[in-house]
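One protein chain is absent from this view; the other protein chains keep their places.
On to chain A.
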Amino acid sequence: MNKHVLLVDDDPIFHIIFTRMIKKVYPELSVNSSLNGKIALEYLNTNYSEESQYIILLDINMPVYNGWQFLDIIKKKEIILNNNIIIFVVTSSTDLDDIKRAKSYSFVKDTLSKPLSVDSLNHVLQPLINE
């Protein structure tokens, strides 16, 4: 099964940090970068395949579509029922309200706090990669 990692974050530096880390730890994974929720949705609309596994790392505070808007839109899409999209909310916020809110979406697997370390990446990705 094809595995795609989507990083949705408006911070280009975070993209650089993240892609380099992934390259080091999981060189076989391809990472797609979107700077906001709208771009990410467009990517899914054109590239989605039932045969693939999608791992989305989603930031909350972004322009255009923020993380919440992205979650609300994808919640209404049929593709989410296929269970091949796994979302992690990744935010620099340590606000408990944000964490609670993120966990209220059934398809949000977990919340991660920036910065992402190799350990936290392993913790999150390993079970999915080794499937």
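As a convention for this text, a contact is a pair of C-beta atoms (placed from the backbone, for glycine too) under 8 Å apart; a residue touches a chain by one contact, two chains touch by 3 or more; residues count from 1.
In the analysis below, contacts and distances are computed from a predicted model.
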Item to check | Hidden chain of the complex, named as in its UniProt record, picked from "Membrane transport protein MMPL domain-containing protein", "Histidine kinase", "Nitrite reductase small subunit NirD" or "ABC transporter" | outcome: "Histidine kinase"
Checklist outcome for this item: Missing-chain contact, candidates A:Phe14, A:Phe70 or A:Phe88, resolves to A:Phe14
Item to check | Residues belonging to chain A that touch the chain removed from view | outcome: 11, 13-14, 16-18, 20-21, 24, 61, 92-95, 113-118
